[in-house]
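The full complex has more chains than appear here; those shown keep their coordinates.
Order as written gives the chain letters A and B; numbering starts at 1 within each chain.
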């Protein structure tokens, strides 16, 4: 059965699907009756469902991180679509569920993103491509890279977020290299490699995205360099990059956060490393703005022009313009 | 007579041209003899000339900011080309010289840059173009904009630097808007308008670039907004942008430095303002890197791989890679 397409649900639609319990809050109505606010989701989005007084006992044992079979219809509650359960949700045995299918996911096509990556690889000079291919021509790595989020929370924190973010960084860095006279294939390689350490830093689980032990203790920047050297060691000595070339690739990884305060081991010392750093920020902050516009905590009412409070990701309020330019 | 093309001079070339005295230093040789180290320049570059012991008295009265007629030949001194004067330089009367002709200048074609600006204007929706044209369809403003540097010292500190910088910012911002889903004509308008206040902040004089009184007391960001309102007031009321549109344009100017610490009155509150801010930084820092590579204070010897000291513009050392990627 095709997964439920949450963004397209309309009032009155009937739902009989497996969904992941993302959140459960036990609350009380103003009149003192217990109710449970659920957030249920899959890779297409998240849907609220309130369970009232008499049905509360039926949810005993239902916890975030579980996949449940739900039956109900879509109704409108306080101006938003919501699921009205017509039967108590039934917990689906763990083995049958894959986290990737139930966590939020990029809306872009993974295949199209990989096609772009592959086109960029095809243009690279041999010495550069040999290193990039250690990762990006390896199916196991591609699969891992495809499912890793860009962060546990924050920018691109969705399945596929790392792939999308890396492509955005590459595109912006390529454009600025073109304008500012930088080496385009080189900065592209930097963009593809800069965040590879995130594949070992973040865990994708039904309970959500989390840090791995290595992610906590070392962070993705160090892990990226360790991964690079580990794969370089698998190349026959004659095919390895020169010492300078190897150091330049490590330098992209180590400097991409720009300054030590933000985790860079060193500041960017080449034009290309600097352009990569700005492209990385541009993709991250651009994604923060896009997410802010649809964040119901920032804009609880659709009439609002300014966010009700500061976005913690952007550390400021944001503006949703109401005018047009035409 | 065509101005001297300094970058193309070869040892043995004969020089008989007007040049601007950029610097004069009265020094002593190790053996205690007086000599004068001159830096002479025009819009194409700068050339050193040492005047030795017996000729020192002939330079009495020659000061930076004067244009002089020089006669001499190009010779090699400590591995660099230098002018050997065969006659004492003669000061040219002030009236005859225009600062723009003697100060360093962008190497790009001004016409080509304007062609890009005009193509972008042509694509803008009417409401936006009307405002942009208040400046960019005004020949007097274009002339002023063409000669203003991007800074008195620092990035793009050459005649035409503001035009070049604005075009770079527009290009990078357009590319990132394309990638991140921003409004391309709008961010282009922001890029063109963001630094207009610099035309009133910097003075272009034979003695070099300097701040104007208004530049010192208010800075280019406030001046930009004052200029915008001044020109908007010349539009017939019906042709004026709406209140929201006007505020959005001011917001580009006021937020483009990103954070108050760097002079922004407010932080960027829209995706487009954020993208403009990053594009501004990318152009500025990219230019800093390009200049660093040819800065003889940073790289006194051509064999050096790392700059001898920190670049004050980049606040770090920079690396000139010696390897190739092929």
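FYI, a contact is a pair of C-beta atoms (placed from the backbone, for glycine too) under 8 Å apart; a residue touches a chain by one contact, two chains touch by 3 or more.
Fair warning: this is a prediction, and the values are worked out from it, not measured in the lab.
What's in place is 2 chains of the same protein, and the file's complete complex has 6 copies in all.
In the analysis below, only the chains that are shown with their structure count from here on.
Our note on geometry: subunit A versus subunit B, Cα centroid distance of 40 Å, whole angstroms. Subunit A contributes residues 125-128, 168, 171-172, 175-176, 179-183, 185-186, 242, 244-245, 248, 251, 267, 269-271, 274-275, 278-279, 281-283, 285-287, 289-290, 306, 314-319, 321-323, 325-326 to its touches with subunit B in the complex.
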